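This part shows subunit A:
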Amino acid sequence: MSTTATQAFAGAGAANDNRTAEERVEGAMGAFARSFGATVAWNMESCIHCGMCADACHFYIATGDAKYTPIWKAEMFKRAFRRESGAFAPFFKVLGLKKKVTLKDLEEWQELLFDSCNMCGRCSLICPMGLEVAELIEIGRRGMYEAGLAPKELADRAALQAETGVPEEVEKPYAELLKEIGEKHGVDVVLDKAKADIMVCAPRNDLNRNPSSVAAMVKVLNKLGADYTFRSDAIVAENYGYYAGSNGLQKKIAKRVVDQAKKIGASLVLVPECGHAYYSLRWQAAELMGETLPFKVRHVTEYLAEQVEAGKLKLNKVDGLPTAFHDPCQIVRKGGVTEAPRTLMSELGVNLKEMFNHEGFSFCCAGGGGMNDIERTRPLRLKAQEVKLHEVDDTGAKRFLTSCSDCRVAFDDAGEHFNWDKKTESLVELVADNIKE
Partner candidate 1 sequence: MSILEFSRGPMLHFALLVFVFGVLWRLVAVLMLGFRKRYSEERNSNDKALMVGGATCGLRSWPHKEFIGRTAFGEAVGYGYHIGLFTIVLLGGPHVIFWQNLFGFSAPWWPTLPGGLITVVSVLTVILMLIATIRRYMHRPLRQISNFDDYFTLAILYAIMISGLWAVLGGPGRYEYILAAHIISFNLLLIWFPFGKLMHAFYIFPARFVNGYLHAKKGAAT
Partner candidate 2 sequence: MSGAIPLKVKSSPKGVTIGGGVKAIGFEILSYLERFLESGESAAIDMRGLPMAPNEYTELLEMLGQGELDLSLEMAGTTRIRETAFSGVWWIQHKGPDDRIQSEYIEINRIPEFLCAQTDQIEDAVRELSDRLRGAL
């Protein structure tokens, strides 16, 4: 994880931002206005200020600080909504019942919307009024980006990824890196095949830090004899536009993957072990493109589970070590991939010990939503992770699995900080190591 100097948030955001404060707020309102329709408006109208969403958010649970109340994170845009587009907008404006949102307000909210929210969606499950709180916060981020208030780390990476397809300066292009991984792990990587049924991406975190998990995926695909290929123009699975809150960049980044898939006539885009890559590609790409995509999108665990159920993939039984599995939020809670990992683990005979908060209700690894990349969020992140680590320990598990690279980055960092006795392993690697010959 490339460390960056801690940035004072005021200066963050789009580098060449010479717009006036007023224009930047207008920008925020514009992005915000583009995002809501009746459903979002209905949500904003329904909030009864009951404060329960705080009880779902691990940052409030860990710190007890009221500012982390999820709906409070969307407060600025609720206020803007009342003034601009609510049923009584003119009255709110004329009578000044809701103060106009200022740039200073938005600056204060950057910490709430970016530094203390993984967009994990747990708050949406507790809301008694059925608000999609996570979506409101997502829209909040879009407004912040347009106001040039997205944290520098995320904004720069999103811009770079939109341009070059790679979210950071790399001395060696990922295509070469991918080939090297193949040679080093003795698997031949299929790259840039003209036509293929499956297009595969790789998480940049794994390319840099856990090449073995990329190799594992390749190994299983080769074993299955799948007609797949990587595409050097769309190797990276992540989508920093989603983190930074820029609809435009997220669309551009997703478009790169969609174009490549169309080019090679793929019927399936295989998302590797990466959380938000799955969510943004499976549930948001089509919406951004404004058309139904000509291919399916599956998380690698979904695909492998299908193969297992179809009998194409036979796995050996692993040892009976009690194992805990972390359900990545974007894949399981928000993405809906609940059964697949468990099908794989039962096929592997894993002695699974479910955590109290598991499947759709699991606590977030606190690294997602871009917080891994924002250095200044580390203290807060560690406080929330402590709660999670205890929960894992409580299961008495000796092995700890998950299926998302960002989560592993977060758990590695926390594990190092709390010198935790467990190491976070990838489910796909476990599968790859136990393919029955």
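Heads up, the rule we're going with is that contacts are C-beta pairs under 8 Å (C-beta built on N, C-alpha and C of every residue); 3 or more make two chains touch, one makes a residue touch a chain; residues count from 1.
A word on the picks: all candidates are chains of the complex that A comes from, given by their letters.
Model, not experiment: these values are computed from the prediction.
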Direct contact with subunit A in this complex, candidates 1 or 2: 1
Residue ranges of subunit A touching candidate 1 (in the complex, touch as defined): 36-39, 41-43, 45-46, 48-52, 54-56, 60-61, 64-67, 69, 71-72, 75, 85-88, 121, 124-132, 282-287, 289-293, 296-297, 332-338, 356-357, 359-361
